[in-house]
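Apart from one protein chain that is not included, each protein chain of the complex appears where it belongs.
Right, chain A next:
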């Protein structure tokens, strides 16, 4: 055994190849089957995609690093299920590129936060968390209300997502920018949006300001859909806290 090594360590390419082979085995056995074993992800034909506004909100969530403090994965432990709701299923993040399961809960888990608080609460909380939760240590995100959401190129985002497997239709891609604005403007014509994303789509002025579609609108729209894309894990029960 050590004699073999005595020979390998005299040849740099042999050593490099050996390292690559030995290091690749673990990943191959653990990752590759996840793409082929069918019951890795439950099937839910009713699982829906993010609307362009929700997707834009998700991108703001990513941009601001919210994942660093808030997980989106309720584990199968009793206290977590009681605190946050039914445990997360794989199908619920099927269209999440990338996933946002997180690794730390400096703040609470957000996997099922959708519908738990009002839009007004979210907006006030994001402007200054300590106005609604005096003990909070979350940063302030007041500028989101003042920043207009850039919707012009959302079609590109949907197209890229379709390339990696999210079933966005041609009509969804073509109307992405208009749909994003319409979802936060209940007075506008929203028939196309409802036709493309379903009647359960939440259409309202999320940040309470009708004049513009702001980044706050998008982020709140995203937070309000968390845990509601699929019913596979049962609808989230009322808050236990």
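What we mean here is this: a contact is a pair of C-beta atoms (placed from the backbone, for glycine too) under 8 Å apart; a residue touches a chain by one contact, two chains touch by 3 or more; residues count from 1.
FYI, contacts and distances are computed from a predicted model.
**Q** Refer to UniProt and select, among "Protein FixA", "Ferredoxin--NADP reductase", "FAD/NAD(P)-binding domain-containing protein" or "cytochrome-c oxidase", the name of the complex member that is left out.
**A** "cytochrome-c oxidase"
**Q** For the chain left out of this view, which of A:156, A:188 or A:231 touches it?
**A** Checking the options A:156, A:188 or A:231, the one contacting the hidden chain is A:156.
**Q** Touch as defined at the start, partner being the missing chain; which of A:51, A:93 or A:214 qualifies?
**A** A:93
**Q** Taking the full complex into account, what residues of chain A touch the chain not shown?
**A** Touching the missing chain: residues 2, 5-6, 9-10, 12-13, 15-16, 19-20, 22-27, 29-31, 34-35, 37, 40-41, 59, 62-69, 71, 73, 75-80, 82-83, 87-109, 129-130, 133, 135-143, 150, 152-153, 156-157, 159-161, 163-166, 240-241.
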